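The next block holds one structure in the form of C-alpha cells; read it before the comments.
With one protein chain held back, the other chains of the complex are shown just where they sit.
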Amino acid sequence: MSELDGDYERAGFRGTLRWGERPAVIVVDVCRAYLDPSSVLYAGVEDAVESAARLVDAARDSGAPVIFTRVEFAPGGTDGGLFFQKVPALASFVRGNPLADFVERPRPTPDEVVVTKQYASAFFGTSLASTLRTLGVDTAVICGLSTSGCVRATALDALQHGFVPVVVADACGDRHPDPHHANLFDLQSKYAEVVSESVAVEHLRR
Amino acid sequence: MSELDGDYERAGFRGTLRWGERPAVIVVDVCRAYLDPSSVLYAGVEDAVESAARLVDAARDSGAPVIFTRVEFAPGGTDGGLFFQKVPALASFVRGNPLADFVERPRPTPDEVVVTKQYASAFFGTSLASTLRTLGVDTAVICGLSTSGCVRATALDALQHGFVPVVVADACGDRHPDPHHANLFDLQSKYAEVVSESVAVEHLRR
Amino acid sequence: MSELDGDYERAGFRGTLRWGERPAVIVVDVCRAYLDPSSVLYAGVEDAVESAARLVDAARDSGAPVIFTRVEFAPGGTDGGLFFQKVPALASFVRGNPLADFVERPRPTPDEVVVTKQYASAFFGTSLASTLRTLGVDTAVICGLSTSGCVRATALDALQHGFVPVVVADACGDRHPDPHHANLFDLQSKYAEVVSESVAVEHLRR
Partner (left out) sequence: MSELDGDYERAGFRGTLRWGERPAVIVVDVCRAYLDPSSVLYAGVEDAVESAARLVDAARDSGAPVIFTRVEFAPGGTDGGLFFQKVPALASFVRGNPLADFVERPRPTPDEVVVTKQYASAFFGTSLASTLRTLGVDTAVICGLSTSGCVRATALDALQHGFVPVVVADACGDRHPDPHHANLFDLQSKYAEVVSESVAVEHLRR
C-alpha cells in the first residue's frame, strides 16, 4: 500500500463494499470516437476495450445483464447544455456522426438495453437506475471510457443511487495514464471497489 | 500550459464557460470534522477555509445568494446507504455529533439556505437545483471541502443540471495536494472553470 | 367494475403489479397541520390516520422498515421554490412551526428514518430512493396525506424509480372525497395497486 493509501485508510476512507447477489455489467461509451485514429478523441485505449469485451463475454456466459451506454446530441447540441459547450470534442456525438457508433467488440445484442445519454454520468438524465432496480440488480460492474470522465461519474452515481460500484481497472481507459491512476485512487478511496479483470470475471462466473 | 493541458486542448477538451448574470456561492461541507485536530478527518485546510470565508463575504457584499451544505445521517447511517459503508469516517456526521457543526467562519446567517445532504454531490438527494432555479441563479461558485470528493461531485452535478460551475481553487481544500491538483485538472478539462479567489471575488463584485 | 374502469381495462391500462419480497411502509406527511382543527389545513382525516397507525404497527410487527416523511422549509420558504408560492398554506411548515410536528400515532421511533422534503413527492429532492435500494426494499406501501397531493406524487415516483407502489386506500385521506376517489382511480389505472388496509396488513404479516 502506498503512503497516500495508508493516510486515507487511517482517516477512515477505503472501506470495503461487498458484491451483491445480482451484478450487471455497464459498458460506458465504448465507441469509434475513441478508437478511430483519425478522430480528435482517439485515446489509444485498445487494450482496455479488449478487456471490456472479455468482461462482457463473461457476463453473458453467466446470465448477468449487460447494459451499454452511448452519447447522442440533437443537432447543435441543444440537449447537451453546458457540457457540450465545455467540451467542443462532443460535437463528434451529434446524431448521425459515425464516430458515435459502437465498435465490433464489445457491441450490444438486439436484446440488451442501450442507454442514450447526454452527460458524463450514465445515470444522469436517463432511466438507468430504474432499469437496474426493476431487473433486481444490486451491483454495477463498470468498464469503458474514460476513467477520469464518464467512468468515474457513473461509478459515483451508482454508489449514490444504491448500487455497489465495481470498477474494472483493466477494462477502463483514458487518454493519459496520470488521470487514469489518479481517478482509480479516488474511486477506491471513497466510492467504489476497483478490481482487475480477472477478479471481476471470477465473481461473474460464480 | 503543461504538456498534459496541451494534449487535452488539442483533443477538444478545455472549452470555456462564461459566468452568467446571477451567481450564487455554494459552500460545501465546511465543518469542524475537517478542522478540529482531534478529528480523524482533520485535513489541515485552514488556508482554504479562510479563503472560503472571504469569498462568502464578497458574495454577501454583492447581494449574491450564499448556500451552505452540511452532512447529516440518521442513527446507524441508514440514510447514508453505500456511501456510509464505504467511508467509515462518515460516522462523524451522525445526527448530534458536534464534528458536523459549522465553524465560526464561514457560517450561515439565519436567512441563508442550508442544504442537508447524505451523499457527495450537493445536488444528489437534495432540492438544491430547484432552489437555484427559483432564485434565478445561473452560475454556481463552489468552494469548500474536499476538492477530490464533495467539491468535484458538486461541480460535476452543477454542470449536468445546467449551472455554470466555477470552482475557486484557493477556497477548496483536500487532505493531500496530489488529489487536490489532479481533480482541479479534471474539472478544468471537462466540467468547470477553475479560478483563483481574486478572480472570483472580482466577478462577484462587478 | 364501473363503466370507466372497464373502458380503461379494454384500452390496456389497469395491469397488475405483484408485491415483491421486501416491502417498506412509507408514511407521508402525517402531521398536526391536517389534524389540528384550528389549522387552516385541517382536513378531517382522523379515520385515515388511525388506519395508517395500524398499518405501521403491522409493519413493525413483521420487521418491515417504516419510513416517515415530513415537510420543512427554511424561513421565507426559499427552499420551497414555486411550490411554496403556489400553495400559501405551506407556510405552516416553515422551520419551528409546531403544525409540522408528528402526531402521537403514527409517530417514528428513534431508529426509523425520517425523510425531510420540500416538494410533493417523497422522492423529489430527497435520498429516499437510495435508502430503499440499500435496504433491499422492492415494494413501497404508501399511506398518509393527502391522496390527491403528496400520496399520489409519491406513488407515481415510486413506480418511476422501480418500487412497486401499493397505496392503502383506507390509510390515505383528503380534505374532500371527490379528489380522494378520482386520484385512487388514476393510481389504480396507471401507476399503483390500490388496496384496503386489511389486504395490506395481511401481506405484511405473511
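Should a chain be cited, it is by its letter among A, B and C, assigned in written order, with residues numbered from 1 in that chain.
Methods note: contacts are C-beta pairs under 8 Å (C-beta built on N, C-alpha and C of every residue); 3 or more make two chains touch, one makes a residue touch a chain.
What you see is a predicted model; the values in this text were computed from it and never measured.
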| item | value |
| --- | --- |
| Residue among A:Leu4, A:Val113 or A:Val199 touching the omitted chain | A:Val113 |
| From B:Arg32, B:Lys117, B:His161 or B:His176, residue that would touch the chain that is not displayed | B:His161 |
| Contact footprint on chain C, counting only the chain that is left out | 4, 7-8, 10-13, 15-17, 40-41, 81-83, 85-92, 119-121, 124-125, 148-149, 153, 156-157, 159-160, 162-164, 175-176, 178-179, 182-183, 185-186, 190-192 |
| Interface with the undisplayed chain - residues on chain A | 74-76, 78-79, 81-82, 110-111, 113-119, 124-128, 130-131, 133-135 |
| Residue numbers in chain B that touch the chain omitted from display | 129-134, 136, 138, 160-163 |
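FYI, only the chains that are shown with their structure count from here on.
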| item | value |
| --- | --- |
| Of all other chains, the one whose Cα centre sits farthest from chain B | C |
| Whole-Å separation of chain centres (CA-atom averages), chain A against chain B | 25 |
| Numbers and ranges of chain B residues touching at least 2 other chains | 81-82, 119, 124-125 |
